[in-house]
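A single protein chain has been removed from this complex, and every other one stays in its place.
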Amino acid sequence: MSPGPSDVDTSKLRLGMVGGGPGAFIGAVHRAALAMDGRFQLVAGAFSADPQKSQAMGRELGLDPLRVYGSEEEMAAGEAALSENRRIHAVCIVTPNALHFEQAQRFLEAGFDVICDKPLTTSLADAETLATLVESTGRVFCLTHNYSGYPMVEQARALVASGELGSLRKVYVEYLQGWLGEPIEASGQKQAAWRTDPQQAGACGAMGDIGTHAHHLVEHVMGSPMTSLFASLDTFVEGRALDDDGMVLFRLANGASGSLVASQVCTGQENRLTLKVFGSEGGLEWRQEHPNDLAVFWKDRPSETWRPGNSWTTSRALEMTRLPSGHPEGYLEAFANHYRAFAAALDGKPLEAPTVHDGVRGLRFLNAVVQSARDRGWVALSP
Amino acid sequence: MSPGPSDVDTSKLRLGMVGGGPGAFIGAVHRAALAMDGRFQLVAGAFSADPQKSQAMGRELGLDPLRVYGSEEEMAAGEAALSENRRIHAVCIVTPNALHFEQAQRFLEAGFDVICDKPLTTSLADAETLATLVESTGRVFCLTHNYSGYPMVEQARALVASGELGSLRKVYVEYLQGWLGEPIEASGQKQAAWRTDPQQAGACGAMGDIGTHAHHLVEHVMGSPMTSLFASLDTFVEGRALDDDGMVLFRLANGASGSLVASQVCTGQENRLTLKVFGSEGGLEWRQEHPNDLAVFWKDRPSETWRPGNSWTTSRALEMTRLPSGHPEGYLEAFANHYRAFAAALDGKPLEAPTVHDGVRGLRFLNAVVQSARDRGWVALSP
Amino acid sequence: MSPGPSDVDTSKLRLGMVGGGPGAFIGAVHRAALAMDGRFQLVAGAFSADPQKSQAMGRELGLDPLRVYGSEEEMAAGEAALSENRRIHAVCIVTPNALHFEQAQRFLEAGFDVICDKPLTTSLADAETLATLVESTGRVFCLTHNYSGYPMVEQARALVASGELGSLRKVYVEYLQGWLGEPIEASGQKQAAWRTDPQQAGACGAMGDIGTHAHHLVEHVMGSPMTSLFASLDTFVEGRALDDDGMVLFRLANGASGSLVASQVCTGQENRLTLKVFGSEGGLEWRQEHPNDLAVFWKDRPSETWRPGNSWTTSRALEMTRLPSGHPEGYLEAFANHYRAFAAALDGKPLEAPTVHDGVRGLRFLNAVVQSARDRGWVALSP
Partner (left out) sequence: MSPGPSDVDTSKLRLGMVGGGPGAFIGAVHRAALAMDGRFQLVAGAFSADPQKSQAMGRELGLDPLRVYGSEEEMAAGEAALSENRRIHAVCIVTPNALHFEQAQRFLEAGFDVICDKPLTTSLADAETLATLVESTGRVFCLTHNYSGYPMVEQARALVASGELGSLRKVYVEYLQGWLGEPIEASGQKQAAWRTDPQQAGACGAMGDIGTHAHHLVEHVMGSPMTSLFASLDTFVEGRALDDDGMVLFRLANGASGSLVASQVCTGQENRLTLKVFGSEGGLEWRQEHPNDLAVFWKDRPSETWRPGNSWTTSRALEMTRLPSGHPEGYLEAFANHYRAFAAALDGKPLEAPTVHDGVRGLRFLNAVVQSARDRGWVALSP
């Protein structure tokens, strides 16, 4: 049966997407995540700067061709012109980093709520401008640092916040990938191409792409901001303009110190994001590749493995769990938890997901990393 | 915003659901799985024998109240009366075991394709009747033994089929849960109540509920049927009418022998389904609770860990993988792979998922288990 | 520096060894284990039936050539003729199974204490004769079922005995090796040759060699004897006279049921002995290849990992731990714990290690396995 365009479902929140054309990884992830709980329907898109490619993706997704646009400018105008019961409620931005600012600004100003991929922008000034705009417009703005969408990360955050780990001392985070271990951008791999291009990615490569996830995870779980850092950046693949590897030592406001390593040249590593936290009474460890196990350590009793879906997890962690314990949930489910929180925020609840302010903090982190690596000294981060 | 009924999306395959009312675990799983790839829309349902509960669930799901029915009888009639471009393409049956037969029969006879939860029926005769009916009607019939939907199970199956493990010798499967370790059916836990009631579950408790999954996994991965078995059943929780634990020794047509243990009284176990296979040249091990790791053993070189999304996995395993390697996928994604295969079959392709014949084999297995446990001797299974 | 014969150390318990000539695996293990705590000195040996080979091994070990014998008969006589402050205190028997009985009998009758490898004998009658002899002579007799020497096995035993796991329901044990996956006995591999020869090994192959370890582990940890079993034996390697694989279902006196699988043809498996126990309140899992982790499961709280050397382990487990927590101990340390217990028993303490009675139980188990596999029915074990 040959599908025609899908109809608009009035029971759902209507989303438009900017970016996410053919071959884009994160666009497809956002589409799967937004669909999972049935709260959203994707009804419009500016999937590519090439109008033909944008239409092709729209057809693949069964969208009304009239609502597939060649630019976000057209889309913002076109959607704003539709009646309230047809036009999109919100826009999802999944373009390369350098485009986020202008696109987010445009949709916020046009009165739309925004859910945007990370990092927020490529400059701190832009990030701060967006934050101000979010405040002044009162729109909902969600930044998809998706790893905080895992139930066991929420459980980790709650455990730290509970004080049961005692006074916090150490946090170690590593984010290791191997897929940029060779110059695949030279042979046209699209995902690699924009991430290694300063024009599209910004001042940082690996640090922007995955280091910001690690940074967010630290601050989110620790409930405390970085106050200073020392960084070292490397580019191991010849001819690459941006860092493909970096290491950071840091201190948090709560007195803990830690290290953050992020690399995209660690051969054989897939998406190894791990977090370890230690306090005076206990500690914890979480690994993204086995996200349903949270190791918890104690001073004077056996270590434990906490798993989602159990009655003794927090109510928020239980909400973030769709299945009974023992039925593994993964990356898409975690991502979908942020879309669920975004939906709830559109319904007027406080946003229980990363905000534009987390995005500003991410840019402050990247700025400090670049400065520290250049000056070879510690750099303070403004709070 | 208060949602109204959702509109029918003509780009999608239209599904009706039988069962899956408030509080049902597997109904919710089916709904999440069918939605994942955007091929299906749930447009009708007979969610409960209580029409009010059925309507309540219909409202929660945003269905047109006219297409929410009080019985599958009404639904089959009502949907058949609709125009071809409105009525459901297929029905999804997620009721207790004892209802599958009549419901599946009704919809097959009414010309609908069927996707049905396991075990297929509560008697072998019924199962065989259904298989004959599927053949004679030419309808698509998919049985959701969902664990074969995991990419690494597909990879395991392909590895066995390739002959690289040599002549097959051993297969060990265990399926351990702890949630029925206490008589929770006595206090009205709905999931427990029907599973421990012979009227609703059939002649087997744990063996029917999870043992059939283990049996299917063995035959699916080994590519060879069980030819004989010896079984022992236990009921550890006092007052329970059905087995809550069982152990089976068996032989396969290909010469391998093995053991299957299934228990729902193993305290602290969540959903521990594991499979180990050994041949003369190598072996493998897969654990459902960490489904993205497939351990592979060799006679004369180091053991390996195979993970989904890598270029060296089979093309079928890659198709079953939605995300780049390192981004964990889970139970819902595996389940959705069977829905995807069902959709492809509705489009005319061979069904790459468990069939009614797998269901017949499951009943033969249960029959033999009951007979062997009663007679305390080996029982042959007809091929 | 070329070593001369070592001198006798009067501070130590003096041991003689029967068996353990060049190339013997278990003889070397015993020598390392007995030396570990400095309580024993090996001073005499009948290492081989070939006097030249025996002398060669004696030279390698630095023994006085006058105390290296060509047979255990000569050794028993020769040592008995020495003065009390020179002759051996005890003998260690590490010959193929079929020789244990006569050798043990001879040394017991000559007034020596005995530590003997498993299985105790090749017939139940012989085993019972030995047990009677041990009782009547009052000698110390230790059987080296070494896996009970691991601290975390002791901890598991204590946990079960404490009642904290509730009423016991299930025990699953597997012991998988791959080294006999090919007919290496045909090409003269000495370890394989005697283990696959009914004249030397007895009526069982894999079941005698490793199945008895699994059986002992079950009864030791559960604190309850097997009362009945059903067994199935296989020989996968062509031309082999004994089983190289077996599966057993069983019941214990305490009401628990379980399964035991033992195989030496599971390609790629090294020495995979694992034990799982489940009761109404909790459970545990232990894996020999990672012996310092004991997983403990609970009904209503997170699973735990118990590790040796921690203050909250039992005092007996702490005694069996030589190093601070986190410093891995292994097979030799576990084995040495039985030698330490043997030394304490020579000093007059009760033997905290497997006894001749455990050996008798092992033979009863093997007898029942053979009978059940032959008759294809359940067999009762006398208590």
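Every chain is named by a letter (A, B and C) in the order it is written, and numbering of its residues begins at 1.
Rule of thumb we're sticking to: contacts are C-beta pairs under 8 Å (C-beta built on N, C-alpha and C of every residue); 3 or more make two chains touch, one makes a residue touch a chain.
All figures in this text were calculated on a predicted structure; none of them were measured in a lab.
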(request) Among B:64, B:182 or B:304, choose the residue that contacts the chain missing from this document, as touch is defined above. (result) B:304
(message) For a quick check of understanding: of A:72, A:113, A:126 or A:174, which residue touches the chain that isn't displayed?
(response) A:174
(request) Extract the touching residues of chain C with respect to the undisplayed chain. (result) 1, 3-13, 25, 28-29, 32, 35-36, 38, 61-62, 177, 179, 269-272, 288-292, 307, 309, 322-333, 347
(request) Just the residue numbers, please: which parts of chain B touch the chain that's not shown? (result) 296, 300-307, 310-312
(request) Name, in rising order, the residues on chain A that touch the hidden chain in the full complex. (result) 165-166, 169-170, 172, 174, 176, 178, 181-182, 230, 232, 234, 236, 245, 247, 249, 257-259, 261, 263, 265-269, 276, 278-283, 297-299, 303, 376-378
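What we mean here is this: only the chains that are shown with their structure count from here on.
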(request) List the interface residue numbers of chain A and of chain C, divide the shared ones by all numbers used, and answer same when the ratio is over half, different when under half. (result) same
(request) Using just the Cα atoms, superpose chain A onto chain B and tell me the rotation angle to the nearest 5°. (result) 180
(message) Going by C-alpha centres, which chain would you call the most central?
(response) B
(message) Taking the mean of the C-alpha atoms as each chain's centre, how many Å separate chain B from chain C?
(response) 44
(request) Find the geometric centre of each of chain A and chain B from their Cα atoms only, then give the gap between the two centres in Å, rounded to an integer. (result) 34
(request) Provide the C-alpha centroid distance between chain A and chain C, rounded to the nearest whole angstrom. (result) 56
(request) Can you tell me which residues of chain A touch two or more of the remaining chains? (result) 307
